[in-house]
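Take this structure first; my questions come after.
One protein chain omitted, others in place.
Should a chain be cited, it is by its letter among A and B, assigned in written order, with residues numbered from 1 in that chain.
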Amino acid sequence: MSLYRSVTDFRVEDVDWILDRAARIKAGEPSAQLPPRAVVGLAFLESSLRTRTGFAAAAIRLGATPVEVLGVRESAVSMPESVDDTLRTLAGYCDAVVARVGEHLVLPAGVQVPLVSGGDRGLVAEHPTQALIDLFALTRLAVPVGDQVVALCGDLRMRAARSLLLLLEAYQPRRLVLVTEPGLHEGLTVPEGLATLCEERTLGDIGDVDALYVVGIPHGALDEDGRTRLRVTSAHLDSLPPRARVYSPLPVIDEMERDALHHPRVRMFEQSDDGLYVRMATLELVLGLGAPA
Amino acid sequence: MSLYRSVTDFRVEDVDWILDRAARIKAGEPSAQLPPRAVVGLAFLESSLRTRTGFAAAAIRLGATPVEVLGVRESAVSMPESVDDTLRTLAGYCDAVVARVGEHLVLPAGVQVPLVSGGDRGLVAEHPTQALIDLFALTRLAVPVGDQVVALCGDLRMRAARSLLLLLEAYQPRRLVLVTEPGLHEGLTVPEGLATLCEERTLGDIGDVDALYVVGIPHGALDEDGRTRLRVTSAHLDSLPPRARVYSPLPVIDEMERDALHHPRVRMFEQSDDGLYVRMATLELVLGLGAPA
Partner (left out) sequence: MSLYRSVTDFRVEDVDWILDRAARIKAGEPSAQLPPRAVVGLAFLESSLRTRTGFAAAAIRLGATPVEVLGVRESAVSMPESVDDTLRTLAGYCDAVVARVGEHLVLPAGVQVPLVSGGDRGLVAEHPTQALIDLFALTRLAVPVGDQVVALCGDLRMRAARSLLLLLEAYQPRRLVLVTEPGLHEGLTVPEGLATLCEERTLGDIGDVDALYVVGIPHGALDEDGRTRLRVTSAHLDSLPPRARVYSPLPVIDEMERDALHHPRVRMFEQSDDGLYVRMATLELVLGLGAPA
């Protein structure tokens, strides 16, 4: 199995290993060393900041060097090359490939190295490594995930949210609070294992929340009234318990008021920074470096 | 001599060395180590997938790190910088440069490091490293190149085909079969040393061919009837001898029927993968690492 498109392509023991390993790397434990002169391919046919540069840095910290493809080959004299052929070609030069291809990610025939999604598109779009980073953030709180009230605010159909919900199904927080709008969860099925833990609320009712996860709302997905109802303000953050932390896969454009971004509960950039360790651990795992059998 | 624009800028003994060296690297022999912290410049002012990422990976496998320039410097306040100045500047920071500049490649004044073409344009456009990869593929067949019937199908004016024909002139296959259309070889002169080996045929008459090389046909170079006559199908591939192999510099857009791509005779992606070793050997040669004096 060398495709990691969904977060469910990681076994629960893999996820446990990644979380533990990321914490150890963050604490200063030496990371594995990739085979000398290893190459990690980064096929980002769609724009990406965090995932692309985060995996580039993770590869480098492991002793490898990234090679990027930021668009399909096009020229005046030929049609664009297919995504499959692009990935297959790049994979032939690399020890692993991380890809965001702008469509549902599949493993092209002949790819022999691990292929990790950097976020895909389609009806069951996911962003598995972002969700691993988000879950890692939850594990950094004082109380264990199983005792946390976790709130997700925004468009629950976004790929990072879908992956996180699948992870939370396995990790079972005490309660799952959804802050959203009609239309932002059309077609979304909350994973079965979360059904009994789950309730909808407004931002006015988050006083018991341990972790508020600001999902993001795509441009144009909601009218301004709806955006306003879901916009996180300093007052909302003040209503959280002191132990609470606010996370986001970023970027945050207008999903939070600008002055709320610097509220003492907000840990979005620490979460982003820790993404480096999670991506290092993920690369170690998919490359079979010390990961569970 | 530090410009490698044409495949004839490599001496025959250089080509022999590259082919032999690539085979050894593929077989697991350690590659040379570039000077510590070496830099290989990749100036690809035109889109490239295989050549750019292949040389990036080759540089890394040799212990170097690539630095890319993917367009000339432009800004709101200045005219585009010249190709010559772009190459000269980059070369000043690098141990070697591979370049695809969208025009006939020349060695700019002051460039002190090897400059290797990644495919150029113009009346005598070539793609020397692609042709080395193609010749390497031929050497992987069971019979030596000198005993092979080699067929080229498509637009023989394409730069990779021009370079390959020049190499085949030196390596003299048993027979050279050209499958093409009027208009796709206008202005093309088959190298003199191939004249007596050379004959034109259709795809219906390739039953004795050892290696079928699908050149590619530029978008718009041929009407649909012509494209259809040159489109390789599974039936054509079935008509080849069992020992035969099908190669291509890729990408293949519509030059082969989609289901023919997975025919057991097709080795295009293996050829692409082996390009890594040929590019490593080429970098070793131009940098004087163990190559013939």
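Keep in mind that, in the parts below, a residue touches a chain if its C-beta (ideal position, glycine included) is under 8 Å from a C-beta of that chain, and two chains touch if they have at least 3 such contacts.
A quick note: this is a predicted structure, and the numbers were derived from the prediction, not measured.
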Just one of B:Leu90, B:Leu105, B:Leu165 or B:Leu194 touches the chain that is missing; which is it? B:Leu90
Just name the one of A:Gly54, A:Gly92 or A:Pro108 that touches the chain not displayed here. A:Gly54
Contact footprint on chain B, counting only the chain that is left out: 37, 39, 41, 65, 67, 69, 71-75, 77-79, 81-82, 85-86, 88-90, 92-94, 109-110
What residues on chain A make contact with the chain left out of this view? 46-50, 53-54, 56-57, 60-63, 65-66, 216, 218-221, 250-254, 262, 269, 272-273, 276
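Note that in this section only the chains that are shown with their structure count from here on.
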Just the number, please: Cα centre separation of chain A and chain B in whole Å. 39
